[in-house]
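I'd like to ask some things about the structure below.
Right, chain A next:
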Amino acid sequence: MTGELALDARGLARRYGGRWALAGVSFTLGAGQALALVGRNGSGKSTLLRLLSAALKVHAGEALVCGADLRRDADAVRRRTALLSHAAYTWEALSARENLVLASRLLDQDRPQERALRRLEEVGLAGRADDPVASFSAGMRKRLALARTLLQEAPLVMLDEPYGALDPPGFRLIDGIVRALRAEGRSVVMATHQVERGATLCDRGLVLEQGRVAWEGPAAELPANSGLLRGSEEGA
Partner candidate 1 sequence: MNVFRAALYKELLLQWRTRARVLSVVVFGATALLLMSFAIGPDAGALRMHAGGFLWLALLLSSTLTLEASLEAETEQQALEGLLLLPVPPTILFYAKALANTLQLALLGAVLVPVAIVLYGAETARPLALFGLLVLGAAGLAAPGTLYATMTARARAKQTLLPLLLFPLVVPVLIAATKASSLLILGDPMRQLAAWLTLLAAFCGIYWTLCGLMFGLIVED
Partner candidate 2 sequence: MAPALLLQVPPPGIVEGGWEYVVAAYAITAAGFLIYAASVFARHRRSEEEEK
């Protein structure tokens, strides 16, 4: 690991069938920095995050993720990243606690029960730890998925629409978690429509449009440059 860059993407691209969902994206992110990823629905944010966490195969371009080559060493990338995806990655028939304990054991961590409980408390699900996930609301599922993401204790954490489906206390929870991750020196990539929040939490900003980088710069300048929410309702 160089320790210099958390992400170094060069011409990263991916198609679904005949459509290039991501048509060549290049950017860098320093280690310990946070990146706010902004763009309309279908602009390629989720695809980019899933590519960078090696959930999808790369169709063109290349990237170094925490020093690991995405194309040649997907396993190393997976060990160094954690992704909060749109899918909750949960087993519906099991309880929240069981889901986390299993994930922890599959990560070969010690004291899985303890870790699982701590994460559940962190996301405010301790009271429902033993209920089957099938009975959870969308917001609770999001919290559980978040707990699972944190469980991985990866140096690079990627959050896809972390505010989606959450209530206002949930918003504050995410804000707190991103700050805590940054305080621990981890890198964060956050895809969100909450441009203002992204601007205050992150160092860098990246606007995607039709699978391409439309703007890149300091996160503080995002709201003016995102072209998304100009004059429209923020923080819905």
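Just a few scattered comments:
As a working rule, contacts are C-beta pairs under 8 Å (C-beta built on N, C-alpha and C of every residue); 3 or more make two chains touch, one makes a residue touch a chain; residues count from 1.
Inclusion criterion for the candidates: all candidates are chains of the complex that A comes from, given by their letters.
Not measured: the values here are computed from a predicted model.
Here chain A touches, in this complex, candidate 1 (chosen among 1 or 2). Those residues of chain A lying in contact with candidate 1 across their complex are 53-57, 75, 78-79, 81-83, 85, 87-94, 98, 102-103, 105-108, 132, 148, 152.
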